[in-house]
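These notes concern the structure reproduced below.
Partial complex: the chains shown occupy the same locations as in the complete assembly.
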Amino acid sequence: MHKFDRLQYLPLMLFQLVLMALFFVFVRYGGDKHHDLRGFEGTHVMIFVGFGFLMTFLKKYAYSALGFNWFLAAVVIQWAFLCQNFYHMENNKIMATKETILEADIMAATVLITFGALLGIASGLQLLFIAIIEVAIACANFYLVGDIFKAADVGGSIAIHAFGAYFGLGASFAMRPQKKATSDVPATTVPTVDLNGPTYVSDVTAMIGSLFLWIYWPCFNSALTTTNAEYQRAVINTYLSLASATVTTFVMSSVVSKHHGKLDMVHIQNSTLAGGVAIGSVCNMHVMPGGAIAIGIGAGLLSVLGYRFLTPLLEKCGIRDTCGVNNLHGMPGIYSGLLSVLFAALATSGEYGEDLAAVFGAMGGENGRTAASQALNQLYATLATMVIATAGGFVTGLIAKLGCLSPLKDKEHYDDDVNWELP
Amino acid sequence: MHKFDRLQYLPLMLFQLVLMALFFVFVRYGGDKHHDLRGFEGTHVMIFVGFGFLMTFLKKYAYSALGFNWFLAAVVIQWAFLCQNFYHMENNKIMATKETILEADIMAATVLITFGALLGIASGLQLLFIAIIEVAIACANFYLVGDIFKAADVGGSIAIHAFGAYFGLGASFAMRPQKKATSDVPATTVPTVDLNGPTYVSDVTAMIGSLFLWIYWPCFNSALTTTNAEYQRAVINTYLSLASATVTTFVMSSVVSKHHGKLDMVHIQNSTLAGGVAIGSVCNMHVMPGGAIAIGIGAGLLSVLGYRFLTPLLEKCGIRDTCGVNNLHGMPGIYSGLLSVLFAALATSGEYGEDLAAVFGAMGGENGRTAASQALNQLYATLATMVIATAGGFVTGLIAKLGCLSPLKDKEHYDDDVNWELP
């Protein structure tokens, strides 16, 4: 610890002042659009309580999980507001409404998913640096997905969940631990306690986050729907997919158990939520209630198997993923993207009626796209997101290793003591 | 532990697949009925966070409390959706709306109340078996109460709370511990730690559940109201009854204290909520704001005295009731049922105006019931619910003792170690 540590976050104060100036110049009140906006409060709970508490499962990293979740999100909601609306200015002005701040909240999820991959292995400054770069790239990708490819992604499984996960994995790979010659390690090293694990109580507080995420996921997925029928489909499908993913998670956790069929809290806290991600891009489509259940079953399977078999494999390749975001947000996000290809290909105006343009913006009207063309664009959106996220995360991770961002030493990982006054 | 334990939950996976198939065959999107539905989000928080965390008070059963609460509810909301709407199909199809999934959520409360009675003494498989049978019976009873007796029960104190509690007590009695010849016990038995109790921290996490249940109870009770005046009465009455029950609970907890007037967390966590149950069946009626306060005072008294004097008595009779659901849901539910008899008898079209048919469906119109007839039907509904719940619970409990449902040994009670990988 050097003596200027107390000034470590001053660059953030400068960034905050720049944000203030940009708001003064560009942002005005947007009046009374979207008065009946649904989903804001629920999404807000997910971002700050849901993500925050979900990450308190580590035995000595709860302050950092809650604190940096809050710090990052508070920076990001302001910055994302500007980055997102930069693409939709009128007369060089951004009109602030409850809807546009909801969209900023949703973008915060992207950064917090990335945080989940890097939990305990990146310093506060690294996280803040990564968050600021990531938002700029994610908002550009969001524009690409929604406005160029005109892909349907109402629950953000492609542009938010998959993006955040693969950005995080890319950064994690860039920041992978350096191999050391084993002979360098003195034989008398005192064995350290492994902080990368839970206590009985920390797994209970993590459930606060997990349950609030689960509860408000139908709000999240339906928040940006427009018609009532579309809204109801989004709520019902998300609800059913979450329920069946939860049942599947419990069953599979026992099946793949290491000890006599005992349940694993990691699966319960995370894979139960994969049903919400998997249905995200298609939740407002005509997937049928039975189809929503089927999608959730697939998500539960995919996620539990990922935690059990894939995460240890990735770790051997140097890709640490503390919260297993690949299994909760990454693979279920791709799965949702591929489902959106399928259901776009199946969409007919006979089935959707007037809702067709609400769900697939580019298919409405006389010169609208064909279903096949929409399906292709869904695929492009998914692939582009994966490439941009992984590459962006990797490059950002490389830059984040610079000494000025105070990277952590191995023994400082997963430890609140680095950043916090502890009782 | 035998070697096939890891397949123990596979029957649930089969059940999940059957549910999926039934949804494919019978369930369609219901379009845009009840767009302005109130109460869904609050009820959803109560089911998953409220009930889940309330039951974390045991020192080594928090994972099971939270986990099985979630597992059970995820199964039940799908199954209850089908069982409930089976009685109201159109052209052999069930129309899914946000309202019908709210009703499924509400039915989950019934099962979770039963879980409260059996907390720590039933195995996971037993709980799942009991839940599936209970839902079928509870939905039939719900149809009997609402559609045959046409009883008013907007907050579900009769058909949800009392039903869940007495089903649980019936099952608990069927699963009562077998008396052993004391001579069989070797004199040198190592005394085991009593796991049927709280720690300082577990009582704090239980308060998360308790407070969220309390906060959203006005949502729950008013969720299925139709007119605005009815809705406002339901919210105001529930709010006031909860407040006065809370004050009464604190006072009475001190009065009946075993040690110098000290408060007991069991009362605070539970009896405070009895005001919500007690007002449930009558919350949309003209009970007067002062009457709502009086009802809450009665509920607090009844519940604290029940915890202090009745629960130990029942336990001596072999009826274990870990969470004391008889004091929180059972007796206050009957109390609410009897209040509904009273207020039905007092109902006049002069007082209710156009709301009469909204509150008492069968009293509207020219050929509507008299107040006396409605009162009698309220009584029938309460009595029928008690008989069906108790008998149904008893028989279900007897079946649940079969060996294939892995009943617990005494030393496995209240212990997460049976089901979970612990840190």
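Note that the chains take the letters A and B in the order they are written out, and that residue 1 is the start of every chain.
Rule of thumb we're sticking to: a residue touches a chain if its C-beta (ideal position, glycine included) is under 8 Å from a C-beta of that chain, and two chains touch if they have at least 3 such contacts.
In this text, all values refer to a predicted model and were calculated from it rather than measured experimentally.
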item	value
Total copies in the full complex, given that 2 are placed here	3
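Note that only the chains that are shown with their structure count from here on.
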item	value
CA centroid of chain A to CA centroid of chain B, Å	35
Chain B residues touching chain A - in the complex, by the definition given at the top	1, 3, 5-10, 12-13, 16-17, 19-25, 27-32, 35, 41, 44-45, 48-49, 52-53, 56, 60, 62-63, 66-67, 70-71, 74-75, 77-78, 96-98, 101, 201, 205, 208, 419-423
Residues of chain A touching chain B in the complex	41-42, 59, 197-201, 203-205, 207-208, 211-212, 214-216, 219, 228-229, 232-233, 235-236, 239-240, 242-244, 246-248, 250-251, 254-265, 268, 272, 286, 288-291, 293-294, 297
